[in-house]
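Dropping the structure in here first, questions after.
This view holds just a subset of the chains, kept in their places.
Letters A and B mark the chains in the order given here, with residues in each chain numbered from 1 onward.
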């Protein structure tokens, strides 16, 4: 495979993934050597170094990923921060709703329902004392179980957990 | 005429009409109805009897075409004065083809959109998109959660659960429902005891659909046997069952 062509495929793979992809996995999929992949990565880095690009390659152990360049962060923030705010309040609302109707529930279960990371939303709800930790699930890793607090029930005018129904 | 086109390759009567219109380069705004009707009927003839299910929709259109054709043959009313002309224009003066033309034009519009969507679908299939970056760390301030109600939580829950990909369908295998003859006896016995009962009380939420149907059939059977009366006051209302004196 030609170097230029391989570079394009690697860029496409990293773009699609969003997450880090291992060098070996890329080499295998391209049916080529690890060395050629590394050479492509080097060439891509040279390419991305040009000011007309806002992305770059970051290495994470034996894997690589695409990220934005740190120097354009202020612009990214300006455009996305207002969206993050509404996204986060939506995330908090959805997360609270899931905890309310599915309690006790683990973070992993919430994330599988929402399909996205809930770290931030959970910590906000904990901070506001709307949810609390309620024991741990007895499976490997013993994940924390979350449930609503009495304060939360009170806030929504509910007497007890038994009043929670989705009809 | 090329009759090697099978009828079931058409999406419906409009689709077939379109095929004919395009093939014959007919002006939609001035359809030669006699000619079109004849060609349409030729196609319909190809539908064999065992395709009758499919045919019904095509037959309705055939009837419509014939009706338009006959209206076109009627002599137009002589125009006496302006007043009656105006009155006539509302009704009989309208071109009998007008309604069909409008429907065809509307269908044509959506057929074209469907083709556009097809192209978009094909294009989209070959590209991959990227998931949005997780930006939650960008926000360090307090997250507003004011003014939400229990109703908001309920609808948020419903929409988030609704978004979940449908899980693999698990079909339930239920027991054979009670045979009709036994259901007839069961319903009749219940009515003998209570003399009056709502149909909806003969089963509960957990009753399988098939058994509800059997129950309904049992009620019909009992009505036929003149053992009970069934009254429904309004559409979709309760059916009240009463026992008849024997």
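We adopt the following convention: a contact is a pair of C-beta atoms (placed from the backbone, for glycine too) under 8 Å apart; a residue touches a chain by one contact, two chains touch by 3 or more.
Keep in mind that this is a model prediction, so the values were computed, not measured.
In this file the complete complex is built from protein chains present as A x2, B x1, though only one of each kind is pictured.
Criterion: only the chains that are shown with their structure count from here on.
One finds 43 Å separating the Cα centroids of chain A and chain B. Of all the residues in chain B, the ones that touch chain A in their complex are 128-131, 133-139, 143-145, 148-150, 152-154, 156-158, 160-161, 163-164. On the chain A side of its complex with chain B, the touching residues are 12, 15-16, 18, 68, 77, 80-81, 83-85, 87-89, 91-94, 96-98, 100-101, 113-117, 119-121, 124, 128, 130, 156-158, 166.
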